[in-house]
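A single protein chain has been omitted; all remaining protein chains appear in their positions.
Right, chain A next:
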Amino acid sequence: MSEPKGGAVSEPKGGAVNVPKGGAVSVPMVSAEGVRKRYGGHEVLCGVDLRIAPGEVCCLLGPSGSGKSTFLRCVNHLETVDGGSLRVDGALVGYVQRGDRLFELRPREVAARRREIGMVFQRFNLFPHLTALQNITEAPLRVLREPAGEVRERALALLERVGLADKAAAFPAQLSGGQQQRVAIARALAMRPKLMLFDEPTSALDPELVGDVLEVMRGLAADGMTMLVVTHEMGFAREVADTVAFLDGGRVVESGSPDEVLVNPRHERTRAFLSKVL
């Protein structure tokens, strides 16, 4: 069996972050245990188990309708979880535990938790009435209330990093899909998140624009960002992911290193899915 990329402690990436100086095992960035989500009578997630260590890149695969987006949206509380426990960096998503009772968080507290989680959507969802630069500076200015000069500098640096230094004054409607998605990534990064969620970030893009976006994500992974990525880009998953999880029927059917899951899948359903997408 091949060595899993993120698992071994000797690995500089992921592994080193996992064991801080004190020697204590660190809290996982995301830990889902038996997460359930129902829409009306239809149970979309029926017991999802998933763990993502700090610095780890996890790719979530699965057929359409298997609940990938739903799970991602649960992680930053855009959807409420019906059962099980879901923690981000040790804290329950959407609730606070006092003694043995759970209390729902107020909208303000939910918002505060979301600041630490960046999200990138399939349809970009840039703010069309703001320029690329304003899209990036909006939240740091209004939510974190950071000084304007500093925020502007950081935003310009982020635009540079995603290769769009010359597009600061452009409105989203004047950008290509790939450029919009890179601005969206910069917008999320401007909040200095400790976890980034990507929901099929390249599937609304023309094939020739996919590469630029994946390049930016590759760079992020190399910098040690913790990422949970829903994607159909198998090349990206194989190359960049530390772990790959296969979701089907509202459950994680199989998870492990890319080699384990993508090359030698143990489950029939994983094999059937891979034979269709590869």
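The rule is simple: a contact is a pair of C-beta atoms (placed from the backbone, for glycine too) under 8 Å apart; a residue touches a chain by one contact, two chains touch by 3 or more; residues count from 1.
What we mean here is this: contacts and distances are computed from a predicted model.
As stated in its UniProt record, the chain not included in the shown complex is "Polar amino acid ABC transporter permease", which appears among "Polar amino acid ABC transporter permease", "Acyl-CoA dehydrogenase", "Nitrate reductase subunit beta" or "Peptide/nickel transport system ATP-binding protein". Contact with the chain that does not appear here is found for just one residue of A:Val27, A:Ala170 or A:Met234, A:Ala170. Within the complete assembly, A:Leu78 is the residue of A:Val27, A:Cys46, A:Leu78 or A:Val96 that touches the hidden chain. Although one chain is not shown, part of chain A still touches it, namely residues 76, 78, 107-108, 111-119, 121, 123, 125-131, 138-139, 142-143, 169-174, 184, 187-188, 191.
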